[in-house]
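Other chains dropped; remaining ones untouched in position.
Letters A and B name the chains as they come in the text, with residue numbers starting at 1 for each one.
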């Protein structure tokens, strides 16, 4: 999203422009960007939309898939991560991710010039955009919030609250911030410089959370009763409401990543919608064929799979590309949440890896296939540029390796100190009561 | 007096109630229970391993009747709750030592 350098001059036109008769668009002006209120309005709203994706969106989506005794704890996880990351991001996270950095670490990390947001004035614009830096910082914060909230899906029903808070703190600074920097820090980020395309966070958000979730569930181990007891979701309506709010909020996620309210944002919204719809249709269709009954959870999972896969591609692909990405994502993630998981035998409780990890990889690669010069300026495989697919694969690999290694070390560190997992009694009693002293009546 | 307790499939509740009315049964108490038996539930697909759901939703009916009605009540329940498929449920009969209507304090058969 940081790639949009063209600056619309906005409301306050310079007199010079006015005098240049016939200049229809302000984009030809190259002087310092000025604040555009329309872009600002759109990004304020997008920030609200993406926050809504986590609370209550994701909170409900996940809470709707657990057993009754863990519903409140699951809501609490998303809610507390929101609060914690808010503080962390303001204090140091944003600075690490989005400032230029120095010397050899600059491709991986920013510097400390925005610690506690010092230096971010009321009228500072975010570099390369027409919106206040405060709005940009906030918008990015909502991405930093949802990513760790997503990975909890793999650890649901058994992770300690204290361990989770500790893990998220370390992970935000050592995994999320650097990967966001690599992909999106306009001047210095490693992957962005390579030319890896990730419009709204296929690598940074989805592969990242999916892989961290997978590593986590391998270390934490299976839930007690896995394979013998019923883990049937207690209240699937929550999952449907959550998926719906994720869908709606995703417009802020993807179209907002244009950083401006123009035709590219409109196109990003269009492909987002088409992919979500197509993936839900393809997941339901497959399930209907194989399992005889199309399930509500299948429809919701399909839509989310499509949204995940289109995330890196939105802003780069045309409508037909969006449709195809959705159809493919629905099918592949169905396999990710069923075949793959059973084959490998890990207990990815709410399919963070099966949907976000797998969907994110599919989307990142297909972005390289369907990228359309007319939409985002970069051609993909179908327009005779196979190198983009390779580039995308490299981006995926770097993300997976960095995320897996650092996450692994963090989990192990916390397991040795605080301990990652609740006791068997607490797990059986349910996290709601054992960790938070509350019961859903 | 007897207390007849039946575990039935939830959607049969209305049918059973209607079958009891002609016998002069004016009241009964129902509750939601979970039954474990020969009938196995569906297989879970996502968000958990595949396995058979062991407990299925059932409805428990409790109806207090005079001794002479008991047999006909059992029969009426069996007929109306019957589908012939596994999981139809059970009927159990208990002796009642005493019964009382709270509103009036009436006891035994008059209380039913």
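Convention: contacts are C-beta pairs under 8 Å (C-beta built on N, C-alpha and C of every residue); 3 or more make two chains touch, one makes a residue touch a chain.
Not measured: the values here are computed from a predicted model.
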item: Chain composition of the complete assembly in this structure file; value: A x3, B x3
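As a convention for this text, only the chains that are shown with their structure count from here on.
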item: Chain A and chain B, separation of their C-alpha mean positions in angstrom; value: 51
